[in-house]
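A single protein chain has been omitted from the complex, and every remaining protein chain is retained in its original position.
So that you can tell them apart, the chains are marked A, B and C in the order they are listed, and the count of residues begins at 1 in each.
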């Protein structure tokens, strides 16, 4: 059983709407992903394996419905993964609400931004 | 100027209410804190300095209004910081809304839980 | 070209024997591995992929000749990777010297120990 399905877990979240819950869990997952994996040695040789491993690792987090990770600007020579190289599409599903979240580098503010693209009702 | 005060930053968040924005940013900060600092060597000698350094580091994150970090069950002998040792009170302020967030270990589910305690309007 | 093959890199290491160089690089790699990946969400579902991703990531580090990572005591329910779950065999090759290094949890001292098992001359 996933932790988010336990009653004790649920009682802490009665004060949030489904949308609020979805963006809260999405924020946790993006913050976790960034700060867990920034610094990891990456080159062309291990880029794809690392992308898949990040995705599958974050799928353990509560309410993650889908996640796609791309690491950009990887070269032959290895570097420590920089947050600006990350491009992440994340879907969090809470009841009928799906929040689409994004982490991507925004050159105008020189910042790897995490934001909510849109919501979907199912 | 803080990044969250730039117009470019702001235009990505027009689809969120102040409460949604507050819990999104709060989620990011808690996920970031946990995955950045878990693993850090900690003993009685460096516990307080590490608590202050985590607080001041996370105050850089957008919309952090206040944060208090306690590391529990620290002994003479050093260990790698475990997420179950973290007890965090975080306040995120977006316009007139303050969200109080918490990270604490919940023994019943053996899980370091991140949740929203309550909201305050100012 | 790997960074360790550059002349500038090499001139910093003239004061070390091949054995000293091998254990220095091995120490770096074990310390890096531990502190990079501790905290990663892991369950039975993503354990093997994470093991392979850690191996391939660390193969980017200078002089890594071979590495085998096992994550122990993984369950259905996900947890944050604890250093005590790591079992690593690492070979570092500097010229004709191969150092075999190990990271494993030693229950008697309740400590995930990094040490040098033995050396091989080729």
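In this text, contacts are C-beta pairs under 8 Å (C-beta built on N, C-alpha and C of every residue); 3 or more make two chains touch, one makes a residue touch a chain.
From a predicted model like this one, the values you see are computed outputs, not experimental measurements.
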>> Among A:4, A:18, A:82 or A:104, which one touches the chain that has been omitted from the display?
In response: A:82
> Residues on chain B that touch the omitted chain in the whole complex?
Replying inline: 1-3, 32, 36, 39-43, 45-46, 49-50, 52-53, 56-61, 77-78
> List the chain C residues touching the unshown chain?
Replying inline: 3, 6, 8-9, 12-13, 15-16, 19-20, 23-36, 106, 108-109, 111, 113-116, 118-119
> Can you list where chain A touches the absent chain?
Replying inline: 34-35, 38-39, 80, 82-83, 112
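Quick note on the criterion: only the chains that are shown with their structure count from here on.
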> Rounded to the nearest whole Å, what is the centre-to-centre distance of chain B and chain C, using the mean of the C-alpha atoms as each centre?
Replying inline: 31
>> Using mean CA coordinates as chain centres, what's the gap between chain A and chain C in Å?
In response: 27
> Measuring from the mean C-alpha position of chain A to the mean C-alpha position of chain B, what distance in angstrom results?
Replying inline: 17
>> Please output the residue numbers of chain A that touch at least 2 other chains, ranges allowed.
In response: 3, 32, 36
